[in-house]
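Let me begin by presenting the structure, written as structure tokens, before commenting on it.
For this depiction, one protein chain was excluded, whereas all remaining protein chains were kept in their positions.
Presenting chain A:
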Amino acid sequence: MWKFIVRRILITIPQIILLSVLLFLLAQAMPGDALSGLVDPNVSLEQKNALREKLGLNAPWYEKYGEWASGLVQGDLGQSFRFKMPVSDLIEQRMINTFWLSLATLIITYIIAIPLGILSGRYNDTILDSSITGYTYIGFATPLFIFGLVMLWVFGYQLQWFPTSGSVTPGLEPGSFEYVLSKAQHLLLPAISMALIQTVSTVQYLRSEIVDTKQREFIITARAKGASESRVYNKHILRNSLLPIAAFFGYEITFLIGGTVFVEMIFGFPGMGQLFIESILLRDYSVVNAVVLIFGIAAILGALLSDIILSLVDPRIRIK
């Protein structure tokens, strides 16, 4: 099994390298470079060209890639044009914010998905099941950016239960209890909004797994052993149905990335998603690059996580 996991981890290395090469080539294709628009318009073209030569901007792409990549490895993501600061410093705080937002969303997603999926699957084709599947259809059909706005309007502005923007109330001492509480409060509404939409695919998935597993023959074997219905569900159906859900976990991260982009914009939450959109609008390419790279790596690691979880819980995949 360890062999499998090590091999699986090794595969991610070329994946990440390929991702960075593609990303770099795309960035190269974007118009302009570090000098255009940044230097005095009175500087002559010759001087600019000399400067380009000196800075290595005329070097072939693979040389430039090598330089960029070696910077990356050392944690140097370049400079932001807009904020005039290293991209890594800019991203750090936002990454932490997005991490907590994603974690809260994931937890709420599963808190909703598991009971609903189990109820819907166990009592399939009843009114209870129909109303749960009804919710999932609505969830599938509702765009997150509309739903987020409605949630913000209802719970943020009308009921005023939650703050409407930011990630923390200004002026609080970092590390104090009020500070943590305020962070959690700012996190909750975007996380709930995202989870309510995101959870529907997991509910559906779990439901269909349970309905499927219920008809498998080993369930009949379990009943023939004299196991009670609740034992049949807890011991046999649930474990077999939760397995693909556990494996799905890593891919949830990929969906989260898409979700945070919308939700952070709507809720004015200073995270990676918001930074991504802002940087695109400001043509802050080094930041866009860094954010896309981090999103890409997160997706690759999510898939890795899925495979590792599956290899741990499913004996059929344990390769010796």
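Here is the rule we go by: a residue touches a chain if its C-beta (ideal position, glycine included) is under 8 Å from a C-beta of that chain, and two chains touch if they have at least 3 such contacts; residues count from 1.
We adopt the following convention: contacts and distances are computed from a predicted model.
Q: The chain dropped from view, which UniProt name applies: "Dipeptide/oligopeptide/nickel ABC transporter ATP-binding protein", "NADH-quinone oxidoreductase subunit NuoF", "Cytochrome c oxidase subunit 2" or "Ligase-associated DNA damage response exonuclease"?
A: "Dipeptide/oligopeptide/nickel ABC transporter ATP-binding protein"
Q: Out of A:Val73, A:Ala224 or A:Leu281, point to the residue that touches the absent chain in the complete complex.
A: Of the candidates A:Val73, A:Ala224 or A:Leu281, A:Ala224 is in touch with the missing chain.
Q: Which residue from A:Arg94, A:Arg122 or A:His236 sits in contact with the chain not drawn here?
A: Spelled out, the listed residue whose C-beta touches the missing chain is A:His236.
Q: Decide which residue listed in A:Gly75, A:Pro170 or A:Pro315 touches the omitted chain of the complex.
A: That would be A:Pro315, which touches the missing chain.
Q: For chain A, which residues reach the chain that was dropped from this view?
A: Touching the missing chain: residues 216-218, 220-229, 231, 235-236, 239-240, 243, 313-316.
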